[in-house]
Each structure stands twice: as structure tokens, then as C-alpha cells.
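Here the complex is missing a single protein chain, while all its other protein chains stay put.
Note that the chains are named A and B in the order they appear, and that numbering of residues resets to 1 at the start of each chain.
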């Protein structure tokens, strides 16, 4: 008994439902004007969305959670990517594994809950029983010669970087994740996520295509007008070239220069890296990392900028470390602060609907009500997320309007442009691979 | 910097998503049997619906509101036509303008509300700021050389006729609207809509294809059985040839003849036109207008037929003017009475869902509770609308059934047939134009 014959079929599902999309998609890509937002079908067409699921979310590394979410053997979270459900769990050996949430008998979904703890994984339909490594331990009423080893739960590639968990649904995940890991790990280490715990987690449904939600994240052109809480500490000069700064932002810029100089001294004294690395496109695992100063108290994402938790992360001796911000294509962004970390994962639900999961991590020893206040910790980003969701929904309504015509990105939206470039590169790469097949 | 290159793309959206529809659509048109209702796909197929949005709602004049709805500079209503949203507003010069409700930056929807009042139009995303004429006044953080004049909000053609506002989404709107305006204006003038105000407005969602809702409006074969309130004053003989009248309607016919003779005298004495003009097909802007007597008190759409408002419209000296009824393809019908006007606009929401907006207008000086009672004014048509919505929903369920087979229109449904003829003419015209491209 062999499963080889039907493996092809599953792989086929990761490719677009119809190869006929290649022509139209190549045409659409060709219609994009550099520096301008995408033609409407990229945001509104279900066939493009299905292709995104396959070519973007099926082929790249996706951030799905932090290790403290699955601290003990048997702890798991389930992650929905399009119609894929993946169990990310700590196995009996303490390793992190990702398993497709699908029984090998007749395909039943194995685990329902968003998070939980399990021993062996028992399918509720016919009690096929799997170990936490996915191996089939027991299947009732099978004929002689039934080979359990052919019915292991399908594995998903998994990668841990500084306490962050990434999965990749592809058979051959992009190898450049190793090089990214090597470069960002020194930035992450001082915050030591392995010694944190989840203080809060929040899910926001955004009524917009996932790319509009990403575009929203990749610029702060909209921050001044929409995010009063965030801009208490997030310098509204973000993304501006100095020569383009409007006069009203010059005082903020002056503060920024002072804060940056202080931050660099603080970091240099502690050998903490801060310089920007920006490789948002031109590679499968596009990313950007930089430590930058915060306004106000300069310590954390609170409305006055002072730390939200008195227990600093790792072995840090100061909270005045600004924000270490990390962007990874296609679905994640992160802010590591002296006193906590707030990490974001975006996943597509439908062509016009996405979910953003926000997780706040504090030191393992931090006690709620003593070392930090839950509401003060989460206030800025909860409000900011809600403001962004409303903007993204408006944007979806607009691009769905036949009158929509792509418009120009402003200079301080250059990271939006880099995201779009990355996206189109990856589509073209994927179309090329399909053509080779 | 020029926007010419991408204009084509927007125009392209107004055409069917796939040119492959032309063959099937021509086939469908060919299958329609004259005098019979349409083959099912016209009412149920999403591709046909999308084509209707483009070829009918994208190419013809649509009634969207009465001038008193936007009495002052800055007053606006937003109108949804399929996925198009249009701002119809009175600009700072007092003119009526129609603007696509889409920001020229990244496409965000500009205004949310169904109605309101605005100064400059400020996009809530990045604060691009437009004048009420649509011109871009301000866009932050743009590079040198950014030409604001390239980013005016896209304009929609607008036409005012006797206080009624029409828009057309096409680049080249049908020119025959001028001739229609010339012919119907003398009928409308005595009711002087410019000196009215909105007494009530009502939206009814109809769970049916827009053409079923139009068909429902274009005949009164169903009135006797379904509209007890309406038939207090609307002669149930409507649409009948005299020789086809059933015996039970002969008393009503006798009353009708008497009322018509009286109405003609009343009109002749005042030089008020009443003769029917019927050009419901054979032209882009199909229409029909006629003043006809009402039963009962003969004055208004109330259950006893007497006027609902004591302040007559315009400078009228009598309320006994029956109903001036105007039908315009593809989406509107109107009744002008001595004491008020009730106007209807139908817009498609989805293949099986439409909205009918009903607006009651009274003299600007009429005071609620003094000159008219709100419930008495609106009672007949609110009930009639609800009755019609239920019938249309049943009709949609029926035509969606595979057992549906087009059936014959009765002689008193001839205006339904004229609507369908107009519809098919317009589709054929559109297919011909596409073939020429």
C-alpha cells in the first residue's frame, strides 16, 4: 500500500485552481504602474485571491505565533490559512511541530479549538489516534497488511527564530529564511522571548483584502490623521525624507534627533544592535529590522511613553530602548520594547476579509496587577488596530468601485511600494515555475 | 505625470468582465419569445447581472433624487449603483454635481453616509482634500512636480429636469435625454418641485432581480388581488383595452370615464397638459407620461382619495388633478399630484436583490401636523411597496426554479413587454458597440 500515487493530487491543490489564470494574471501584473497602487482585481477578484493563497501563503514563511503560546508538551494552537488548518504544537520531545489538521482516514478536521493542550491526537470521527509527532498509532478495524506508517499526519515545515514560530506550507520552503534568522537574531536576543508569557491576545476581523491590510501597516502617512494614541510615542515623521518634512513636523523631528542620539548611546553601551537592515523585496523572505527611538517617555507603547511593565524583558537594565521593529513579508510585523513585545500576524480569510492577531508578551515573572496593568499595556494598539480596520474597510469599498484607478504612493509610503514590489516579484516567480512544469 | 494611460482601465470596468459573454448573451436574447417573460438566466445569472450593471446601469440616465434633497451648497446624497458609489451634491456655486465617491490616492471611499452636508471633501485615510467641484486642493507629502490637476475626483454626468436629478455613468451619455426633458417639462412645471421639500423617504429591499421589480411596477394586472389600499384610488381598469374589460370592472370603468372627462376639463381650463406620450422603447431614454384621473376623491394617493396636504404644489388652485404619472427606463417612476409628489428610484444591489427608494415631496411651506399628516401621506405607498416586495420575492424564487418556463404577458401587461423590449434593444445595442471595438 502506497500513498505516492495520490500525493500529486494534494500538491495540485496548492497551485491555482485553473492554469488559465496565468495569462490574465500576467496581464494584470503588466498593467501595474510602478509607484502606484495595484489594479483593482488584485484586491477584489476571487481568482486572484485563490492564487494569492497558493502562490503567496502556500509558498512563503508565515509568522503564526510566539513560543510561549505553546510552552508545554501537548500545547497547541490551530492556525487557519485560507481553507488550510494547521496544528502548531509542542511535541512530547519539547520540539515545535506543525501538522495539517486533517485526518488521514476520511479527512476529518482533528482539533477544533484555537488553542489547547492535547495528549495523543484522536480523530473524533473514527478514533484514528496519532502521536504528537503525527505518526498514526492506532486505527480500528483495518484489514491485514494495513501499513500505519503510510498514514502519518502531513507535516508542515516549521522554523523558530528567537522565540517566534514560522510555518511554510510549501514542499520546498524558501531557504533564505536561514540567512534572515542569522541577521535578525542578534537584534531579538536582548528581548529573550523564550522567557516571556502571553499577557493578552486580540483578534480583529478586517473587512478588506489582506494586501490592503498590509499596505495599511507599511506606512505611517495616515498616522497623524487617524491614530491619536499611537502618535503619542510613534514619531509622526516616520517614513519621511528629511528634506520633505513639513514645517509642522519640525519640532517632532528635533525631538526625534535627540531621542535617536540617546538611543544609540544606550545601545552602544550595551552592544545592542539598532542599525536598519532593509531587504523588503528582491528575495522570498523579505524583511526589515531597525531599532528606533520612541517619543514621550521613550520606553513603550503607552500614551505617555513610559514602560507598561516593571519587569523588563530578558536581562535588560533599562527600558529606554525605543522600539525594535521588524517587518516580514507577507504577513507579519513586530515591536520589541524594553518591557514587552507586541507581535502581529495577518491571515487572509476571504478576498475581502482578513484577520489580524495581536499578541502582547511580558516577562514570564511579570504579575498582572502588580507589575503591569492589562488595559494600560494593550490600550494603544487595541485602539490603533480598530482605527486601522475602519480605514481598511473604506479602502476595500473604494477599490471595489469601478471608478477606482490606481493612485501614486507618496514618498513616505515607500515601504508600501516595497511590499507591492515583493508581491509582484513573487507572483512572477510563481508563474515562471508553473510555466516550467 | 499623466493619468491618460490608466484611464482605459477604468473604462474597461464598465464593460462586461469577460467578452466571452457576448456569445451566450446573444444566444439568450435569441431565445426570448416575443410577448413572453425572459428566459431564467436574465433574472438569475450573475454574469448577466454584471453585464446589466455595465450595459444598462452604466450606460443610461438614472433617476437618483429630487433637488430638494440637496437644497443647500454642500448638501449631498450618496447613491450606490452596483459597486459604484456616487456623491450627488450641490456645489459651492449652487450647481448640482455628481462625483465618484473614490479618492484618487489609493481609492478609499470618501463619504459614508447616505445623506449629509460637507464643506471640502477630505479623505479620512490620508487627508487628501477636494473642493465640492472635485478638484484636488491639498495632498500631503507629495514630491516636487506632483500635479494636483491630474487627481480631480472623477465626474459623473448629471442632468436636472423639472427638479428631478439624473446621473449617467457613461462617458457618452445618451443625448435623447434633452428631447425627453423638453417634452415632459411642461407636464412637470405646474407641480414645481423646486418649491417642495422632503416629507418622507423610505427604502425597501426587494429580494429580486431588478427587472422583476421593474416588471412589477409596469403593470397593474396584480393590483386588484394585492393592493387593497392602492385600488381605493387607482383605477383597477389600468392597462385594459375597453373591449377586454371584465364585467365586474364595468362600474369602475364608468366612474373612470366620468372622472377622465372632469379631469380634462379641469386641465384644459388651466392649460395643464395631460395627453399620453408613450415611447417606452425604441430609444435609449424610454419614457411614458400621462395625466390620468384617480378614483374616489380624485385628488391624491390616500385611501379616500382626498388631498393629503392642504398646501397645494406650485401655484395650483385645485387638487383635483388626478395623477401625472411618469415612467422612465430603466429605473424610475413618478406620480405628481395636486398636493404632493411621490417619486421612486430602483437600484440593483445583487443579481437577486434590489432597493427601491420612495420619496414623498410636499410644498416647501407645508407644515407637518398642520398641513398634512405624515402617516396619511405615506400610508398607501408604504403598504403598496411592502406588498410588491413580497410578490417580487416570490417571483424570484419561481424563476430560479429549473421548472420555470417563460409565460405570456397578458394584454394589460403591455408595458412590461415594452420594458423588456427596451432592455433587449439596449443589450443588443451594447453588444453591437462592443463588436465594433
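Operating definition for what follows: a contact is a pair of C-beta atoms (placed from the backbone, for glycine too) under 8 Å apart; a residue touches a chain by one contact, two chains touch by 3 or more.
Keep in mind the model is a prediction, meaning the values are calculated, not measured.
Taking the complete complex into account, B:402 is the one of B:145, B:251, B:402 or B:432 that touches the chain left out. Of the options A:94, A:140 or A:369, the residue whose C-beta touches the omitted chain is A:140. Interface note: of A:104, A:218 or A:291, the residue touching the hidden chain in the full complex is A:104. Within the complete assembly, residues 1, 3, 5-7, 9-10, 13-14, 58, 82-85, 100-110, 112, 124-127, 139-143, 146, 151, 154, 169 of subunit A touch the chain that is not shown. Residues of subunit B in contact with the chain left out of this view: 31, 33, 36-37, 39-40, 215, 221-222, 225-226, 240, 244, 246, 391, 394-395, 397-412.
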